[in-house]
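Heads up, one of the protein chains got dropped from this complex, but the rest are sitting where they should.
Chain nomenclature is as follows: A and B, assigned in order of appearance, with residue numbering initiated at 1 for each chain independently.
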Amino acid sequence: MPADLSPHLIYGPTGIAVFIIGLVGALCAQDRLRRVLALKLCSVGAGFLLITAAWREPPAAPDPVPHALVITGIVVMISATAVALALIRRLKSLEAEADTPQDTPEASHDA
Amino acid sequence: MADILAAGLMALGAVFFIAGSVGLLRFPDVYCRLHALTKADGLGLALIALGVALRADSFGEVFRILLIWFFVAVASATGGHLIAAHARRSDREAGEGEAGNV
Partner (left out) sequence: MSDPLAIFDLLLAVAIVALALATLSVRDLFAAIVLFVVFGLLSALAWVRLSAPDVALAEAAIGTGVTGALLLKTLHHLRHVTGTPERAAMRGMTPGAPVPMPVIWANAAFCGLIALGLAVAFLGAPAAGPGFDALVAEAMPRSGVEHPVTAVLLNFRAYDTLMEVVVLLAAVIAVWQIERGLSEAPAPVLGEVFEGFARLTLPAIVVLGTYLLWKGAEAPGGAFQGGAVLAAVGLLLLLARLYVPQPSHRPLARWAFVLGTGAFAAVALLVTGGGRVAFEYPAEHAKTLILLIEGVVTISIAVTLAALFHGREPVAMAPGEAPAASRSGEARDAG
């Protein structure tokens, strides 16, 4: 059995590797957008592990519950990504405004 | 017999994909690369689709493979056009910028 390389034995370590790459990237990345990418890698790595756990020797059908969990995870992840990217866009605009200190008299006056 | 023919078509398609990838890596600029990629991949995809269609069980499957081929071909042609148009626009802007600087 161990001599037989089943997909589960190949993709399990793949998932662990992808998760760790994402984790290291999320901790080390200097750029905000790249940190979001790293977290996305983490989520895909976790998906790999769950799907590997659900895998069964071909004639048997895989366990549907982890599959449903990963689908839920994908949808939650895009919600989180969208909010994170909106925050990044907003932050960048604020920073760009702070970097150009001229003008804005009428804005401060209004406020 | 059909199986051998299908395998041959798919192998030929794979060769075209490899040729396209080599072109992508070896050609000097965007336009040559696009040329290699879109031509070779278009042909490779058509051959692989044909090979898979030969092995299909029902007419419905053949129809779906045909649809996949059609939409992938249209999408890749559009993508190639957009990349080329963008490259030309930024080339022109870069040229104007240099001219302005001089």
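Just so we're on the same page, a residue touches a chain if its C-beta (ideal position, glycine included) is under 8 Å from a C-beta of that chain, and two chains touch if they have at least 3 such contacts.
Predicted model, so just to flag it, every value in this text is computed and none were measured.
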Touching the missing chain are A, B
For the chain that got dropped from the picture, name the residues of chain B it touches.
-> 67, 71, 74-75, 78, 81-82, 85-86, 90, 93-94
Touch list for chain A against the chain that is not drawn | 1, 3-8, 10-14, 16-25, 27-31, 33-34, 36-38, 40-41, 43-44, 47-49, 51-58, 60-72, 74-83, 85-90, 92-93, 96-97, 104, 107, 110-111
